[in-house]
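== subunit A ==
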Amino acid sequence: MTRALGLVPVFALATALFGGTAGAQTIKIGVNEPLTGAFAASGTYVVNGAKIAADEINAKGGILGKKIELVIEDNKSNPTEAAAVAEKLITSDKVPVLMGAWGSSLTLAVMPKLMEYETPMVVETSSSGKITTTGNPFVFRISPPSAVEAAAFKGIVDKLALKKVDFLIINNDWGRGTAEDFSKMMKDKGISIGLVETMDQGAQDMSAQLSKIKSSDSETVIVTTAVDQLTLIFKQAAALGLKKRIITTGGSQNPDQIIAQAGAAANGTMHLTTFLPWFPDKTPNPEATNYFITEWKKRGFEFAGCTESFRGYDGIRTAAAAVEKAGKAEPAAIKAALWDINIKGLNGDIVFRKSGPEGKESGQSQPNVYLIEINDGKVELKTL
Partner candidate 1 sequence: MSEFLQHLVNMLVLGGTYALLGIGLTLIFGIMNVVNFTHGVLYTFGAYIMFIVVQQLGLNFFLALPVAVLAGWLLGATIELTLLRPLRGSDIDTTMLVMIGAWIAMQSGTLWIWGGVAKSVATPFPEAPLVLGPVSVSWLRLFVLAAAAMLILVTYLLINKTSLGRAMRATFQDHDTASLMGVNVDMIYTSTFAIGSSLAAAAGALLGPVYVIFPQMGDLAAVKAFAIVILGGLGNITGAVIGGFILALAEELGAGYVSSGYRDAMGFVIIIAVLIFRPTGLFARAERVG
Partner candidate 2 sequence: MERGVLEIRDVVCGYGGVTALRGISLDVRAGQLVALIGANGAGKSTTLRAISGLVPPRAGQMRFEGIDITGARPPRVLASGIAHCPEGRRVFPHMSVEENLDMGAYLRRGSGEIAADRDRIYAEFPRLAERRRQAAGTLSGGEQQMLAIGRALMSRPRLIMFDEPSLGLAPNIVERTFAIIRGIRDAGTTVLLVEQNAFAALEMCDHAYLLENGRIVLSGAGSELIANEHVRKAYLGG
């Protein structure tokens, strides 16, 4: 037993050697993302987007005369690890600001640590409403929670003449939240809600759920899940002869991948998205979008990843802008500065508004939401 204890100082030494020495020359931003485990693909996309932003900023001379340095840590798609990683980034690497942690449960696990060390975090992906409503003043979210998406969708439900809607959702906070918020919005509009079918993260065969939906009397299906399951759903829906209007939500769909993999099955499907890599000119910040897409392709990443990775890009730019505004790389100053930034992100203006209980509000930015339709293998923008 005493033998094993001898290892602990070795670990402490290792941490001392690997972290905390380069502090003065660079401005560090902690990145807490899932690089292994169930969400590895998405986390890697976001990190790649973040690297593009960091390289771009550094190529232009950095901020406050210093280069920015991303300290990237893998949270293993595991909430316990996500909290531990936040602890490491803040206390060992001494980062003044973080970006993370992709999934809602990962982000929620990190949040007590933010309170403990009073360090702000830019949340780039998580969609759970809880993140900005539980009273954590260190959280600044740039992705839209499903309620925001539902509100944006409200404007066009009349044009689509929806009558009865089924849901097919991923069984996690994202899918559940979407079904809840969209149902509420649609009921207010007099649209009736039919089935709410769920699928597990990682499930590959949705034929049973789709067969059930095929036999229901609704005319529209709202589908919420990640791009891989979307592809499967379109293929399986086509194989089952499901002929209903499909609308996907959540914004990490990738129509190109869907077109490539699902082919004709994708025609007629509609998608709510927050980023338009296909129409850089129609985005709020065409110059940045073009730069980002060019850089993404130059680095040999699949175009498919754009719709996720842009969040990492925007997240780092948000954090960097706040550091610049604060004038120093200190958590309190950065937190204060986050309330004052106004940058043109790839999916709209990033401006934080207050959300949650008074006195300890979290920041929530309102990104743009677009509806696109796939027709004859091409992406078309529908005006909202």
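Criterion applied: all candidates are chains of the complex that A comes from, given by their letters.
In this text, contacts are C-beta pairs under 8 Å (C-beta built on N, C-alpha and C of every residue); 3 or more make two chains touch, one makes a residue touch a chain; residues count from 1.
Remember, it's a predicted structure, so these values are computed and weren't measured experimentally.
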The one of 1 or 2 that touches subunit A in this complex is candidate 1
Contacts from subunit A onto candidate 1 in the complex sit at residues 36-45, 171, 197-200, 202-205, 207-209, 211-212, 214-215, 228, 231-232, 235, 238-241, 261, 263-265, 302, 304-305
